[in-house]
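The complex is shown incomplete by one protein chain, all other protein chains being positioned as in the whole.
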Amino acid sequence: MSAPAAQRPTARPGLPRPGTTGLVYLALLAVLLAGAALAAARGQELLTTANTVDLLTRSSLLGLVAIGQTLVILCRSLDLSVGYVMALSSVVGATAMAGQGSRIWLGVAAVVLVAGLVGLANGLIVTRLKVNPFITTLGMGLIIKGYLDTRYKGPAGDVPAEFQLFGYTRIGVVPLSFAVMAAVAVLAVVFLRRTRTGVHMYAVGGDAEVARMSGVRADRPLLAAHVLCAVTAGLAGLLIAARFGTGSTLVYSSGYELESIAAVVLGGTYLLGGRGGVGGTVAGVLVLATLDTVFNVLGVDPFFKDVLRGTVVIAAVALYARRQVDRAATPPRFPPPPLLPPLLHRRTGGRP
Amino acid sequence: MTATGVPGTLRRTGAALAGGGSGTVYALLALVFAVVFAINPSFAQPPSLLAFAQQAAPLVVLAVGQYLVIVAGELDLSVGSLVGAQVVIAARLIDGQESATLPVLLLMVAFGAAVGLVNGLVTTVLKVPSIIATLGMMLVLYGAVRLWTGGAPTGALSEAFRTAGRGDAVELPLLGGVPWALLIAAAAGAAAVALMRAPQGRTLVAVGDNATAAAFSGARVWRVRTLAFVGSGVLATLAAILIGGFAGVTAQVGEGLEFSAITAVVLGGVVLGGGRGTVVAAIGGALAVEALFTLFNQLYLPSTIQPAVQGLIIIAAVAYASRERSRRSPRAPADAGGPEKSPREEV
Partner (left out) sequence: MRRSRALLAAGAALSLVLTACTTDAPTDGAPDEGAETGTGGDWFDAEEYEAQLAQRDIEPEGPEDEPWLQAIDPEYADTSEHALEGAEREDPTVCFSNASVSNPWRVTGWITMQQQVEVLQESGDIGEFRVSDAADDDNQQISDIQAFVDSGDCDAIIISPSTTATLTPAVETACESGAPVIVFDRGVNTDCMVSFIHPIGGYAYGADAAEFLVEELEPGSKVLALRILPGVDVLEHRWAAAQRVFGDSDVEVLGHEFTEGDGATIKDLVTQHLQRGEVDGIWMDAGDGAVAALEAFEDAGRPYPVISGEDELSFMRKWEEEDLTALAPVYSNFQWRTPVLAASMVLDGEEVPEEWVLPQEPVTEEDLDEYLERNAEMPSLHYAKFGGEDLPGYPEAWQDR
């Protein structure tokens, strides 16, 4: 929230301070090495073809959700409805396709439309009705849950074999779904760096007030972030449908909303907005997926997995939290008193 | 209280009740109860209302705990898991022996405080955002307690343990039995109100409002926030005692309570990000959430639609409150752009 970043919103303001993203990739490397060593100690191999495919497939699903989540978090918002949007999208996509290869595009279009509308509703409620995003998206999730439970009693729709390839095809060890996720990630990076709305997202997240005074309209980037977040969750829902061969309403209980937030924060994006990026998020997702693969290879008790997952997430975030701005500093309602900037600079290790 | 006397207190209470967008929650509460009474007049009888109070008590206690954390600018997602863990711990350690009740209760309180302390220190000293710190704690507690019990709770609670959540404290002539849970929740609420009036309470709000300013005026921010988490952990333990007492042990106990508690607090007009809102309004929010469930039930609303209606009402209520707030509060320069803080508060 240091003022220099927010006051120069167009000058590539919010790139993570050198090191944060790098640190995440270092963490990924560390997890991979530690996992490989542990597996080797038990006479097993971590990155066999099967395990790598598994790892990358796992990351593609969470990755799609987390990329969208990154955008909203950069805008100092968040989206707790992504799991429900995934479930809705998988059902909408699978029913629209109705088992026919010729209707695939109809299914995809329907999902993008429906998910986009949900995101738009989230964005409008947050920006126009001024409802806290936590409550907005929690409430939206409940609304979708109510609709799904009432309208569909369990799995619905039928995904044609051609579209199931989306979930199962791979190029060497890289699943198609992972390539799609990577492509979406690249698009998101370009969007954040090269488009007006994208750059403004950092400004809005940095400090909405300052951003507004310097001519950025806070509403538009926020609205765009919510729509894009819902659409990437929709894509994740399509991937689910392709993997399952049908739409599944029960996906909403899989906890993707909190896991995606964890991935974003693990990826070094500042939970208060304005700082971070998609590159880190992808690394964060890979860290979580690697952990799961390691646990699987080692045959860790399912309950102990939760304990380890919780501990590792906290420990990892704690490790590089020190490098970020002191969270206690300057809530947005009060502009920082004149005394503060030098102090902040010292604490952040002197941003340019 | 001593300086201004009763009128001052009344005025302050009145202002607290009406101010800061929390008026919405009382209006909502009154509306829901009016509809429930209209549908089912017998619900207005003391026994039904006391039963309602008994059911609402755990959420009220949780909301008070969550309020402490939220008003200090943080969030506690671990309370649901903590409630579940505590009930399971109680059942396993007590294992039906009456004599074990008191030691186990003390142990639970210590455990709750320890969990809160860890949450607080991880958040304040290790600088992990509280949403992540408490999310991690939620996973750890969920997994650890199942690891310990092999996946399904074992043992049984003692009769004495169950009294708090299930039993009546006194039998009054007209009202019937007054449940312990009501008295306990009221005591927790009153203690919280007293705390918020005391200098420590003001410091808590000040820290949530503007930690830097609070630090400049001498508050030890990390300590205040850590204590708020400890408070939340202890109150979650109290809620666990009430819930376990009310309904006994099931494998799913506690699940999802963190979101109910946060919803209740926000519904009460308390701003996520800290510094605004009263504990009385948070309690009102908890009662409103419980009253909504009662309403759905009285309306015979199909249970699949209930979440959708709940979601709509929550969004509408918070939107309305936020409109009221921006209309009432004079537009300070810093406030001009956004309604309250900014799109998302310091979560």
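The letters A and B name the chains in turn, as written, and every chain counts its residues from 1.
Keep in mind that, in the parts below, a residue touches a chain if its C-beta (ideal position, glycine included) is under 8 Å from a C-beta of that chain, and two chains touch if they have at least 3 such contacts.
Everything quoted here is computed from the prediction, not taken from an experiment.
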Partners of the unshown chain among those that are drawn: A, B
Residues belonging to chain A that touch the chain removed from view: 48-51, 53-54, 57-58, 61, 91, 95, 99, 149, 152-158, 160-161, 164-165, 167-172, 174, 179, 240, 243-251, 253-254, 296, 299, 302, 305
Where the missing chain touches chain B, by residue: 40, 42-43, 48, 51, 55, 58, 149-156, 166, 243, 246-253, 255, 293-294, 297-298, 300, 302-304
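The rule we apply is simple: only the chains that are shown with their structure count from here on.
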Residues on chain B engaged by chain A in the complex (per definition of touch): 73, 77, 122, 126-129, 131-133, 135-140, 142-144, 146-147, 151, 209-213, 215, 221-222, 259, 262-263, 266, 271-275, 302, 304-312, 314-315, 318-319, 322-323, 326, 334-335, 337-347
Chain B contact footprint on chain A (complex, rising order): 75-78, 125-127, 129-136, 138-147, 149-150, 204, 207-209, 212, 218, 222, 258, 261-262, 265, 271-273, 301, 303-311, 313-314, 317-318, 321-322, 324, 326-337, 340
